[in-house]
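Missing here is one protein chain; the remaining ones are kept as they sit in the complex.
As written, the chains take the letters A and B, and residue 1 is the first residue of each chain.
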Amino acid sequence: MQRGQGFKGFLSYIRRNPAFGLGLFILVALLVFAGVGSLVVSEEDAQPLSATPNSEPTGEYPFGTDSTGRNLLAQMIHGTRVTLSIGMIAGSVGLAIGTVLGFMTGYFGGIFDTIVKFIVDVLMTIPQFLLLVMIASSVPEPDKLTIVQMGLILSLISWVRPTRAIRAQILSMRERAFVMMAKLSGMSGMEIIIKEMMPNLMPYLAISLATAVNGGVVSSLGLQTLGIGNLRRPSLGMTIYWLRYYNAFLQGYWWWILEPVIVVVLIFAAFLLLSIGMDEFANPRTRRTV
Amino acid sequence: MRPPLLELKNVSKIFGGKNNPTVALEDMTFALSENFPKIVTVAGESGSGKTTMGMLMLGFYGPTFGNVLYRGQALGDLDKAGMFQFRREVQAVFQDPFAVYNPFYKVDNLLSIPIKNFGLASTAAESRELQEEALERVGLRPEETLGRYPHQLSGGQRQRIAVARALLLQPKLLITDEPVSMVDASLRSTILKALRGLNREFGVPIFYITHDLTTAYHISDYIIILYRGNVMEVGNVDTIIRDPKHPYTQLLVSSIPWPDPDLPWGGSEEMIQSSQVAFKKITGCRFAPRCPYKMDICDTEPPPLYRMETDRAARCYLYRENDELARDALAEVFADA
Partner (left out) sequence: MSESLLQIKDLKVYYHVEAGAVQAVDDVSFTLDSGVKMGLVGESGSGKSTMALAMMRMIKPPGKIEGGQMILGGTDLVGLTPEQMRQTRLSKLAMIPQGAMNSLNPVVTIEKQILDGPLDHGVVMSKDERADRVIELLEMVDLAPKVAKMFPHELSGGMKQRVTVAQSISMEPDMIIADEPTSALDVVIQRQVMETINRLQSELGLAVILIGHDMGLMAQSVDRLAVMYAGKMMEIGQTRAMFEEPLHPYTQLLIQSLPVLENKGIFSGIPGITPSLLNPPEGCVFHTRCPKAFDLCSAKTPAFIEVSPGRQVACHLQTA
């Protein structure tokens, strides 16, 4: 992997890897939209009865309003923030657990490996979304669920795939000559995992993070669209729930429908492009640059 | 008497499940002492079991039957300190000059990590000095190699660094698995010379695994010819290559492409049709299906090793007038083992 020089190197890399560049651009745009927007537009405006309901986008309400009188600009800004945050928590916690478990089981094997493998296999055969629905809907006071809590609930499921994938990577890496060399040089198992294997897995982990966060967003969308979880705090899924509840399709409130859909599509596009772009340096065989 | 440094006792290694087992190594007993400053080659085709033997000796495979003993203790029984000692004393050079490097780190790592872990230097400066010295001994210039990443160096340079590592560590036993097969012809001599130096000057026994009999002939003192996990012929490398006695050795030697247009490939036609032979359960001699001198007994009963000279034995009924050599007395063939 070529170590480019600073910012100029980064820009030329983007030019050679347009997928990564575009994906990054969209993600950053979304983050700016949600982040800076949250500072500028207050969450209060996303509460019901803060504006004239069912208003088309106008100068006063650039994104229009919904049937409960929510200012959809505020709704989108804060909703994007919330959904992305939940996705990030779910994805990173899930990946962290998956990484630790994957490394341990892949390298050391033994009883621990057998147990974890069994759990993973069982969980993968059960429809995971169903499991999430069951867990999330059994929470006593859903409207009090914080972003962190929601993210953690989702991570109960999001750790499974990464564990299996990383374990597989470790199993194959374990046989490689440089790991044998490390053993011959007196390195302990843990040292080898952290110093030898981990750096090589970084590109793979980066892609896995993008996938995991995307997965977290999907799960949260799925749950909230069905009406599970905190329906008072603005989020993309919750917006979709309410627009269905109030029959936005029949009423012709096109702006209410389009906005969350466009944001969701942008989120997926961003992560997909990032994955494609990162695959370029994670997988040397597809590399077009030296 | 001190137990030998490394010993295989009736070691067999079988891969694959119950339905399709592959016997990689069959009942091998072999020992190497630390005061045996010779180079022993293990030679054979792919599938002969030679790499398996190396992996077993390094403790990367566990034996299916039998034991691999380090200074009298089974490798599986070693505690952490014992294992550390084992790693300190038994080192290796592998075939692929690229695979032994972690692409994430500079090549210096290959040298600096063992220096640090085995306490060969107390300061960074001392470590650097050791590294430079070792690199120079293999004909590399430290300023052109240290500080680089593996992909920035050529295969020959990388392999020489791996050999420098072995020189630096001065192990009690060095196991090399095809160390020059992926290196250019012009560099092979330099590397082989360095390995020979390690053996002759520092008394380090070397276990040289290869399928290339020419380099084996040049570097080693003794040779073990393996075929399908069994020893076919063993003894002094000069006599065996110049005058092979076992039919399989004869086939191998006659297939060596000598770089001399006046020394063409020789040998009988019949022996050559190779892996068209099905790998079914063989009850007699493993080489019988391909052997032009096959007798009836060869198909029913595997022959023992017959000792034709003090430093030579072959597993073939052709030599049955000689004394038998017990399976676990293989090392007796090596004069000062």
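The rule we apply is simple: a residue touches a chain if its C-beta (ideal position, glycine included) is under 8 Å from a C-beta of that chain, and two chains touch if they have at least 3 such contacts.
All figures in this text were calculated on a predicted structure; none of them were measured in a lab.
Among the chains on display, the ones the left-out chain touches in the entire complex are B.
The missing chain, though absent from the display, is touched by one residue of B:13, B:38, B:165 or B:188; that residue is B:188.
Here one chain is not drawn; of B:91, B:127 or B:157, the residue touching it is B:157. When the missing chain is restored to the complex, the residue among B:143, B:260 or B:296 that touches it is B:260. Touching the chain that is not shown, out of B:198, B:232 or B:252: B:252 (per the contact rule at the top).
Remark: the residues of chain B touching the chain excluded from display are 45-46, 139, 154-157, 184-190, 192-193, 196, 211-215, 217-218, 238, 241-242, 251-252, 255-261, 264-265, 272, 274-276.
By definition in this document, only the chains that are shown with their structure count from here on.
Centre to centre, using the average C-alpha position, chain A and chain B are separated by 51 Å.
Listing the residues of chain B that touch chain A in their complex gives 58, 60, 84, 87-88, 91-92, 94, 96, 99-105, 110, 113-114, 117-118.
On the side of chain A, the complex with chain B involves touching residues 1, 176-178, 180-187, 196, 199-200.
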